[in-house]
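Could you have a look at this structure, given as structure tokens, before my questions?
What you see is the complex with one protein chain gone and the rest in place.
Let's turn to chain A:
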């Protein structure tokens, strides 16, 4: 690990000033940043420890019904917050399907949003990687790429974004509050991460020094609370990143779908919201045929980027199954294995 200066600013203004300097990086819990620094993948000159900043650790219901979650709230504390989890069970299930209990106890919401890809060539400084070093080439193209992107990728980079939380937030129209040198602004979560194009090293719409201060869930999205499920396919039961995941949320009225929300994880460099598929579900009867049609629409632009054509079929099935689960209803109690495939497809209410 490269040596760095350590600063612990007392307020947001000082943090942004320190974080705007070239070579500076904000430190949340460090569960991604320190890992990357140990591997010499990321080599900051200065660590700006934001964990003591005041007023960034609250979960609040705002007067208009929106929920606001400070960037320093720990992943576990959000997932287990009774009022929040009752209104946004999709977010709770996505969070609890990720990492381990220890990591969720430490990891912050802001850090989860900005965690980096798990592409193994990105993690290995001896490999060529356009994301790590612009113009260096991409060893994944000819390498181990079965976990890589099927949507929105480019020849320059086929990496995926690994966050589970972001999938749920994308589905539920979450907004990210960002503060930078020029003040505060709102960024819709679906616009936070970029597709690679020919600049895979530019991963987000944030400028140097931009600090995530909070996320907001709109009151409207609580309307999905009764029919919202996260499904995550992994190569082992728990403590593994997604191969493909989906968040599905429905509002059902008189036996017909009034509104639908679908987002996919681990298929692209950003959480992938499937807007056209959602539109196709409006007014439809919530059944397998409708869900299969929606899944086809969601994947219509998908292309294999390597040995991963199977992920297209997998994603299709994951969407259908997540929608079936959502239609069956949000369980009253968090399943023993959140987001897991190990549950019956029908009668989802009493699964696991």
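Criterion: a residue touches a chain if its C-beta (ideal position, glycine included) is under 8 Å from a C-beta of that chain, and two chains touch if they have at least 3 such contacts; residues count from 1.
Everything that follows uses one rule, which is that contacts and distances are computed from a predicted model.
J.: One chain of this complex is not shown here; going by its UniProt record, which of these names is it: "NADH-quinone oxidoreductase subunit I", "(2Fe-2S)-binding protein", "Sarcosine oxidase subunit gamma" or "Cytochrome C"?
T.: According to UniProt, the chain not displayed is called "(2Fe-2S)-binding protein".
J.: For a quick check of understanding: of A:61, A:101, A:136 or A:289, which residue touches the chain that isn't displayed?
T.: Spelled out, the listed residue whose C-beta touches the missing chain is A:101.
J.: Would you indicate which residue among A:29, A:172, A:189 or A:228 is in contact with the undisplayed chain?
T.: Touching the chain that is not displayed is residue A:29.
J.: From the listed residues A:55, A:220 or A:237, report the one that touches the chain absent from this view.
T.: A:237
J.: For review purposes, identify every residue of chain A that touches the missing chain, sorted by number.
T.: 1, 3-6, 8, 27, 29-31, 34-35, 38, 47, 49, 51, 76, 80, 99-103, 105-106, 237-239, 336-338, 352
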